[in-house]
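Since the structure comes first, as structure tokens, the remarks are kept for the end.
Missing here: one protein chain of the complex. Every other protein chain is in place.
On to chain A.
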Amino acid sequence: MSSEPAALSAKQGRGLYRALVLRKQLILAGLALALLLSLCIDLALGPASYSLDQVVLALVSPGSVPLQVRVVLWDIRLPIALMAVVVGAALSVAGAQMQTILNNPLASPFTLGISAAASFGAALALAFGVALIPAAIEYIVPLNAFVVAMLTALVIHLLSLKRGVTVETIVLLGIALVFTFNALLSLVQYLSSEQALAAVVFWTVGSLTKATWPKLIITSLILLATLPIFVRRAWALTALRLGEDKAASFGVKVARLRLETMMMVSLLAAIPVAFVGTIGFIGLVGPHIARMLIGEDQRFFLPASALSGALILSASSVASKSLIPGTIFPIGIVTSLIGIPFFISLILSNVRRSW
């Protein structure tokens, strides 16, 4: 079947592949630069505005800026701005891997009810002090959120393995789970005291102002612990997108890969929700943007998903401060308001082409 002209064009193919890789690396670098810029703007904006020069100087050489600037940037704004980056990356990576293992473009922690499950679990701790796993008091909320989110992820996973269960069935199941956990959350709110109710409502809105250095470190550690595992399985996860049979024929242990990935996804989705409340659409939109920009080779798709999710949440944080000067809107409201029209435009235009 071989022929000389085909062999010639094949040699060119190698060069074209190298060029394709370079293009993807440049896109990743561009996303990283945009994220850095957004992070600096996020730090500069607030009730007291600083120039970008001052921000960079305060970060690079804290001793050379006035104490007030240093305190505002390092103790107040930096944990919040970095939390936006880490939570955005975690939710986007969780969404990307859910879409990969469920072979479903609409899968995300938010649309499949995992975020709602985490909210319910956390609300149980906030309203009634219920601990699903015995632990120190300060960790009850995130642990509850994780346990309920993980159980929900397991239910979705087990149902997705059933014969005859289609992509549409999983989405409908997710919608049912969202309604179920929202109803349970309302019940918790109804039964809780006024003080607890305020805490639950404020928490479910989703706000980065709850960020602290310890929460940031825990969330970062979870992201840093899970990313290398996904990285090591990049070829196997990409193979899943060619179909279960094809992946299995390549030697991928499909059932095990799915289960382990789902466990890590529930961790990635639950902990940010437990710390900063419900933040929607990042896990859905982030991976779609990454896919459109860079394709689905996980070696590039994974960092692109993390960067685009981080960029969206960081930019949303900037928007939450810029809509009405002097007022900071809860970020969960901003991401939903930006995410919904974006989501609709995705459905109407690019979803078919990019999936």
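Going forward, a residue touches a chain if its C-beta (ideal position, glycine included) is under 8 Å from a C-beta of that chain, and two chains touch if they have at least 3 such contacts; residues count from 1.
One rule holds for everything that comes next: contacts and distances are computed from a predicted model.
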item	value
Protein name, per the UniProt record, of whichever chain is missing from view ("Ion-translocating oxidoreductase complex subunit A", "Iron transport ATP-binding component of ABC transporter protein", "Anti-sigma factor antagonist" or "Phosphoribosylformylglycinamidine synthase subunit PurL")	"Iron transport ATP-binding component of ABC transporter protein"
Option from A:Leu16, A:Val71, A:Ile217 or A:Ile340 whose C-beta touches the chain left out	A:Leu16
Candidates A:Ser193, A:Ser249 or A:Ser345 - the one touching the absent chain	A:Ser249
Residue of A:His157, A:Arg241, A:Arg258 or A:Lys321 in touch with the missing chain, whole complex considered	A:Arg241
Residue numbers in chain A that touch the chain omitted from display	1-3, 6-7, 9-11, 13-14, 16-18, 20-21, 231, 234-236, 238-239, 241-243, 245-246, 248-252, 291-292, 295-297, 299, 354-355
